[in-house]
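Rather than the whole complex, this shows some of its chains in their spots.
Chain lettering (A and B) follows the sequence in which the chains are written, and residue indices restart at 1 in each chain.
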């Protein structure tokens, strides 16, 4: 079957079909293998990809800009502070100036596609960032790629599972443990959500561990549960920092995230609470109780809090491979949505 | 006749011949039609175009950077805050450090051309921004392109008339209404000046409407009058927000600009005064009294103040087409001045 997603927005993997996910992963692996091959380096020739960064980022900016370069195109790095944009029709205030209706229609004339990154620190209410992307998508007839918003991070999720498959083959029936971790970073949900959504989608069992009070948004958990039900796999929630590490587990994802009251209590209160729960860390002792699990993480890693140095730099850590995959999955997405490359699966 | 403007600075259309303007427009239209054709995408191959942004901009930055990309070259986005530059010999203070004499001569060794954007908010006196461009032009033997200064905006003017011609054919003898509008943006003269200069130059009748006290600089009005005289066309000033909308009018340009005392009274006083004159807005009722006029504007549009949503999003609004033309006119200018492409007219 030939998968064609030309013109499609990529806002979360949950809104792609499983076949579309498989096609992106297949192409990404091929692009990793033949990275500078002629079959890929003309796909965005002379074309412009716009990157809107409402929040800064190391990996995301560099990997998207390199992706455009390797496809023969050019990515423009844009920060809203150097632009004049107005609030959206969906209530997201951005900056005095132009409506998204006006700006977006012009941008679509210049560019082959646009990526947007907007996290919780740039918006007032949970979901406003994602709403901004949808507002741009509404007015632009070129693909919008989510470079991480306050809800989702599809390129990270795709890179996670690509790395997991590279090291352990087919993921069906395998178990991933997603564990909350302490620390002072009050981290966003997007990478966590996306990993839960895509691993459950691809037929994995999901263990979700976190301290009481750190529930993820119900709406997303409902999707993960439904994904598991459809695949006949297990979904478990465990409120204990040790118990989830058992011999079923083949992948451990240990990551801080803020509590559901974050938008009310603010960053400082969240941090004060989270940094005390020092039991919530991934260490070698716990890893030893698993099925030789691989350590995964979207980076940057908060060493000594989310995970010990021993695990993060150890032989079972595949974090650098997953980070590299950002480049390849993003190239695949851009090639398929913007250049119309079709992939046979 | 073959038009050759290799090496020429483009500071305002008033300093180009009418033939040169026609050649740029002809090439821009061809580039719009065959946007990614091989005949254009090697013109700036491996060459660097420098963009100096003393003031931020959405359309200008993206369209110039895309223009360089589509010609096979690369545009560098530079902001003076990240550079060390000294005051010019013409009295414009920029930043402690290097003289323009020194910086400009080095830049000319690296780049095929340079664009500069500097508006009234970056200078102390009217004309200082334009003087800065002329100072760079003096020391650099590669073309300087005005990306909007405190006096002129040639790429916008060219894009305006390109869009007007695309929708209504030859502009000779047709009438454009340039009307002041209220609002809180205290806008620069550059786009307004350039439109008046280029439309009068190409043989249009010009109606200029604004409230008493909002005269444009005499020096520019004198040029517009002379342009009209040379073409035997009409130039009119009307101090009324309604009267100018009549059956002669085929194009309406409604735009806020600050009063002549702006540099003394400052932004806040200007805004306080301008936002009260709510009569000065382009609405459908007024448009209905024209000769089915098209609405034009350099964007960003201040909706609800300069123009109603009904008009701005209506079928006679060609603002997105004009904004798109920025890309094409800029490509044409760069191709002709930097790559030496000659155009037959």
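Just so we're on the same page, a residue touches a chain if its C-beta (ideal position, glycine included) is under 8 Å from a C-beta of that chain, and two chains touch if they have at least 3 such contacts.
Note that this is a predicted model, so its numbers are computed, not measured.
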| item | value |
| --- | --- |
| Full complex, copies of the single sequence (shown: 2) | 3 |
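The working rule: only the chains that are shown with their structure count from here on.
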| item | value |
| --- | --- |
| C-alpha-based rotation, subunit A on subunit B, 0 to 180 degrees, nearest 5 | 120 |
| Cα-centroid distance, subunit A relative to subunit B, in whole angstrom | 41 |
| Contact set on subunit B toward subunit A in their complex | 36, 41, 53, 56-59, 61-63, 65-66, 69-70, 72, 74, 77, 79, 299-301, 303, 312-313, 319-320, 323-324, 327 |
| In the complex with subunit B, residue positions of subunit A that touch it | 45-48, 50, 73-74, 76-78, 81-85, 97-99, 101-103, 105-107, 109-111 |
